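Only one protein chain is missing from this complex, and each of the others stays in its spot.
On to chain A.
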Amino acid sequence: MIEANLPVLLIVIPMITAPLCVLAGRGRIAYAMSLLASVLVFAIAVALVIKVGDSGTIRYELGGWEPPYGIEYVVDRLSSFMAMFVSALGMIVLFYAPHSVNKEIQPSKHYLFYATYLLCMTGLLGICVTGDLFNVFVFLEISSLSSYALISLGRTRRAPLSALQYLIVGSIGATFILIGIGLLYQMTGTLNMADIASRIDTIDGPRTIMVAFAFLTVGLCVKMAVFPLHTWLPGAYTYAPSVVTCFIAATATKVSVYAFIRLVYGIMTPKFAFELLPLDSALMVFSLIGIFVASTAAVFQDDVKRLLAYSSVAQIGYMLLGVSMSNIDGLTAGIVHMFNHALIKGGLFMVAGCFILRLGSSRLSDWAGAGRTMPWTGFAWAIGGLGLIGVPMTAGFISKWLLLTAAMQNGWWPVAALMLLSSLLAVAYVWKVVETLYFSEPSDAVVASTEAPAGMLIPTYAIIGCVVLFGIWTTYSAGLAAAAAAELLGATP
């Protein structure tokens, strides 16, 4: 019974635990329940990866209604890979959470915090496994609405403001997506993704299909925070509670990239998007501008969380660059960079959370010399930072290397050169923090601070360890991503 229902249990477990947390009404019980749920979800995701690897795509009919009439969940290589790392990050961040949550969020709201966190996870995992286009929208809204709520719980009064800003921009994005879905539904009369793909005529079809695709692309670009549409992201990441930033920065934008990959490769075909329409050059230009502008902005930030947020905008550029190459290596690089960047950025935000816990500030000037009083935390930053730059033996190197190879195969030499150049900007902003941590005179507050608690350091090092591990051993990162990319390109006509 359990085995047959695995795809839906992935969603149902966090979805049921969230209201149970509210019914429990106590922070500690809610935490224990959500931790248990996240471990179960991770186990299910791993089981799904194994099962998909053995026996191919799993299809699950919700309510026993045959698709295209009912909602269908489809777990293939790409979606199981996504679900695996989203749930893994969700679990590790929850292990890391208690100290930080106790300090940053009012005790009376703890149980609501954990319930909302689980709902956010439900939404993100739901986008990964569903095979129904409208269902994607519903889950996208579940994850977005819960992340607005989570962000507004931040310490300062600017948190609700940036949550509101995110809400307005995010709702506009969601509206665009809904209009796009509506137009596709009008053209095909179905919402099942596979069914839509088999029914639309992308080559001689009416212009409505192009308009639908445009709406969906712009809507998803808002959710992905692609360069000119990224304005909501720095504020939201900076003022959210540390734990929320860790989780959302590591997963939310990647899941939107996943939805975009599904749209281009699963429904519309890359031929339509990249040959009939010039989306590949558009994405390339925006990605490259985004990489440079956001990285440069990151160099000049004093707030470390804002610095990392701008860096996230830049990293989304690398992912889209890979996706827009539309060959197997580029797509592999894009997919594996989602995974690697989730680890790196999740890890770095966790390090930032440790410093914030002890120093009470996310401003770099308040962290001066903290590398000496908090050596373990400082060292974790250094390793994670090397990953972000893309130094060999770290996960960041693997994805950048793949991306570079793919760019050269396509003959995009200027792109390859610009990518290498942009890594220097990453060196600049990572080094800026390292320098302040180790080579500045510590202030009194920093001298009085002590090492972060083991309960936070161990999960942080688990992630940072993964950054190094997946820089050397790529069977389960680049290997799975390559299989997923091959399946995506092979499945499309």
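Simple rule for what comes next: a contact is a pair of C-beta atoms (placed from the backbone, for glycine too) under 8 Å apart; a residue touches a chain by one contact, two chains touch by 3 or more; residues count from 1.
In this section, contacts and distances are computed from a predicted model.
From the set "Phosphate transport system permease protein PstA", "Predicted Zn-dependent peptidase", "Na(+)/H(+) antiporter subunit B" or "Fe-S cluster assembly ATPase SufC", the protein name that UniProt assigns to the chain left out of the figure is "Na(+)/H(+) antiporter subunit B". For the chain left out of this panel, the touching residue among A:18, A:216, A:297 or A:389 is A:18.
Counting the whole complex, the residues of chain A in touch with the unshown chain are 1, 4-5, 8, 12, 15-16, 18-20, 22-23, 25, 60-64, 115, 156-157.
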